[in-house]
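As you look at this complex, bear in mind that one protein chain is not there, while each of the others sits in place.
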Amino acid sequence: MDADSLIHIARPRDGFNRLYPITMGRYGPTVAVPRILETYRRLGLKQSFFIPAWTMQQYPDTVEAILRDGHEIGHHGFLHEDPTTIAQPEQRHWFERALQVHQRMTGRKPAGYRAPVYNVTQGTVDLLVEHGFSYDSSLMADDVPYLMKTPAGELFEVPPHWGNDDWPAFAHFEEIGYMMPVRSPSIGLSAFFEEFEAHYEAGGLWMPVWHPFLTGRLARWRLVEAFLERILANHNVWFAPLAEIVAHVDAFRRGGGHVRVENLPYYDGPVALMTNRGQAASPL
Amino acid sequence: MDADSLIHIARPRDGFNRLYPITMGRYGPTVAVPRILETYRRLGLKQSFFIPAWTMQQYPDTVEAILRDGHEIGHHGFLHEDPTTIAQPEQRHWFERALQVHQRMTGRKPAGYRAPVYNVTQGTVDLLVEHGFSYDSSLMADDVPYLMKTPAGELFEVPPHWGNDDWPAFAHFEEIGYMMPVRSPSIGLSAFFEEFEAHYEAGGLWMPVWHPFLTGRLARWRLVEAFLERILANHNVWFAPLAEIVAHVDAFRRGGGHVRVENLPYYDGPVALMTNRGQAASPL
Amino acid sequence: MDADSLIHIARPRDGFNRLYPITMGRYGPTVAVPRILETYRRLGLKQSFFIPAWTMQQYPDTVEAILRDGHEIGHHGFLHEDPTTIAQPEQRHWFERALQVHQRMTGRKPAGYRAPVYNVTQGTVDLLVEHGFSYDSSLMADDVPYLMKTPAGELFEVPPHWGNDDWPAFAHFEEIGYMMPVRSPSIGLSAFFEEFEAHYEAGGLWMPVWHPFLTGRLARWRLVEAFLERILANHNVWFAPLAEIVAHVDAFRRGGGHVRVENLPYYDGPVALMTNRGQAASPL
Partner (left out) sequence: MDADSLIHIARPRDGFNRLYPITMGRYGPTVAVPRILETYRRLGLKQSFFIPAWTMQQYPDTVEAILRDGHEIGHHGFLHEDPTTIAQPEQRHWFERALQVHQRMTGRKPAGYRAPVYNVTQGTVDLLVEHGFSYDSSLMADDVPYLMKTPAGELFEVPPHWGNDDWPAFAHFEEIGYMMPVRSPSIGLSAFFEEFEAHYEAGGLWMPVWHPFLTGRLARWRLVEAFLERILANHNVWFAPLAEIVAHVDAFRRGGGHVRVENLPYYDGPVALMTNRGQAASPL
């Protein structure tokens, strides 16, 4: 749940005075999340919300309502700042300031993290390990959770991917350079529903990434709700917050089950060589 | 109804000599609006048109025809200038000059406003309050009308959103940097029709934002017309100009009904801090 | 039929050495047009091809085949140069050099013109009038042919529009900044077929704009061919080159029929005022 963090970080100078993107974002915590929570409550589902700390501070009632219903809140940066665009000391600063907000507002450190724009760096992984996170949910190396081992420690990855994210289907946001040709609710959501069928058939994990200000819109959420009802009635599915899913995978692994391992860091330095023109590049 | 205001504001130097976008825009007042008016007349509908004042001056017969049929004309800037790109004194200048055109051509101040590109600033809201507007229709914080309270006064918001706007489905306009992959009439319009079903089911408000030069095109409007006929025959719906809808909401509120309130201004200054590079940004 | 003119004009320095866009374009005259001509021959259709003069020179056999089958060839610039990007003397130079190519290769001046990127200027219209063209086919002010009157003379406009053009559905051409999410043949072409139904019902004009290198592709043309067969079998339609359609409209008008008139030039100078920053703009 990004709310209006996106416009402030994208337009630091005048984002505060751009009321259209502010209200487009505010729809998330004030209208969509109550609707989503109602659905989850009725269907008995517990899920995970990733929220920038600044957004948590701005919308404390929404945070409260999410917690009251037993959902998980994960770390999603301070103001949706992209880790690849800031230096490591700055990344640490905001990462830890966000942790303090989580601690203060939820009473605990979050177990999971999702990077703004999925843009994890090795420095981000190191921060997650250092702070004892049990999982990240930003990287795409597999269909099911896997373990990331780094020199400093390890954590699980619960992988998203673009075919299961509502940004390409519904985001129309010129100020952040993201102009998708918004789809009808049924066409836009059919991608998620087809993903479900495939992952269900494979006995895998289906993790739709839905932004409240996009998929929580009235006409879209109505279809999501009907879909959830249908699969809960007809399929043998387990819905849970990601932290529980990760705990399940961890137990499976400790019991001798196979979980794939990715060893990090992937690279210690650039693979390609900059040309003098600073434009085209050659392999090293 | 923007007509060719878009190309003049986008290409101030040579827009006047770009005949393709000029004619693409002129199709609105000269071909599409007469067609739309005919449909509304036949079906007994009254609706709202938002028109830049310059466009009103250029196409007085179209303005006349709209008024003759009892439709509402709302404020839509002078030449479709984006409020976020001009200073407040300049915004006031054009806002008020547009008001004069409305006064002269319609005999009254408009009751409603829609910002070009939906780009309302706090200064825009202040102008609306100052000039006694009863509503804005550019902001997206809810599915149904809500009240915006500011220190200087209040007005209603009748919220649009991108899933109910024809720009993403049909706009293909390189000169303004808006290159959508134009959809077939039936696929492009299905989004609106699905939105209707959802809002009807919810007992809410369905406000499609249709630009005459886009949705008023022959093959598209034919589908809209058939859809309107169908829902008028089979559904219990009330179509009205936005000013009437707002009056209805206002009466409901005065009678003790609950209408959500958004308090403005949202922010007094920047939320994020510019870096020296003026590019990436950090939260304050 | 643009063939590879597009890459040469877009990348004047190295377009000649970019073999992928060259071959993507060459597919038009060498593979697609023979296929298209075969269909038209079998179905007894005569149509119009707009070809840059340079392309005519490069592919004389294709020009020959088009003429042999009795189709019309219209003026489409010299090397697909955009009239809005060159000064009037330069526009005249290439316009007239193209005329010479038409004269030499087809034995006559063309009757019709379509501007590259539809980008007609008032100067283009003046050239068309000066050279006795009977029609242009680039502007979008109506659904059916209309008359453009200028101080120097008049000509008809046979209007295209983006909902009936294959560029948005199939063009994927990074070198010219045109990256559409290519559609499946059936989804991409459904727009044209829906347009036909609407214009047929209205008793109007259906003018699909199909580029041989896009819609002439095997899997797409197969659907077009089946569609043409179907409507020829079941509908009361008249297919003809645009010049014949224009002659028909002209006769209709001379017989007292109503044809809408657009008076040009639309504007004598800029409508909007540049700011000092040269960026945002205000109405004059």
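Chains: A, B and C, in written order; residue numbering restarts at 1 for each.
Going forward, a contact is a pair of C-beta atoms (placed from the backbone, for glycine too) under 8 Å apart; a residue touches a chain by one contact, two chains touch by 3 or more.
Source: prediction; values computed, not measured.
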{"item": "In the full complex, displayed partners of the excluded chain", "value": "A, C"}
{"item": "Residue in contact with the excluded chain [from C:1, C:24, C:73 or C:207]", "value": "C:24"}
{"item": "Touch criterion as defined above, residue of A:65, A:105 or A:187 at the omitted chain", "value": "A:187"}
{"item": "Hidden partner chain, touching residue among C:145, C:185, C:208 or C:241", "value": "C:185"}
{"item": "Touch criterion as defined above, residue of C:85, C:106 or C:150 at the omitted chain", "value": "C:85"}
{"item": "Missing-chain contacts mapped onto subunit A", "value": "84, 115, 117-125, 138-143, 159, 161-163, 165, 168-169, 178, 180-181, 183, 187, 190-191, 194-195, 197-199, 201-202, 204, 262, 264, 266-274, 279-283"}
{"item": "For subunit C, residues in touch with the removed chain", "value": "4, 8-9, 12-20, 22-24, 26-27, 30-31, 54, 78-79, 81-82, 85-86, 90, 94, 170, 172, 174, 179-187, 217-220, 222"}
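Here, only the chains that are shown with their structure count from here on.
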{"item": "Arrangement of touching chains [line / ring / star / complete / other]", "value": "line"}
{"item": "Proportion of interface numbers common to subunit B and subunit C (over half same, under half different)", "value": "different"}
{"item": "Averaged-CA centre spacing for the pair subunit C and subunit B, given as whole angstrom", "value": "33"}
{"item": "Two or more partner chains touched - positions in subunit C", "value": "181"}
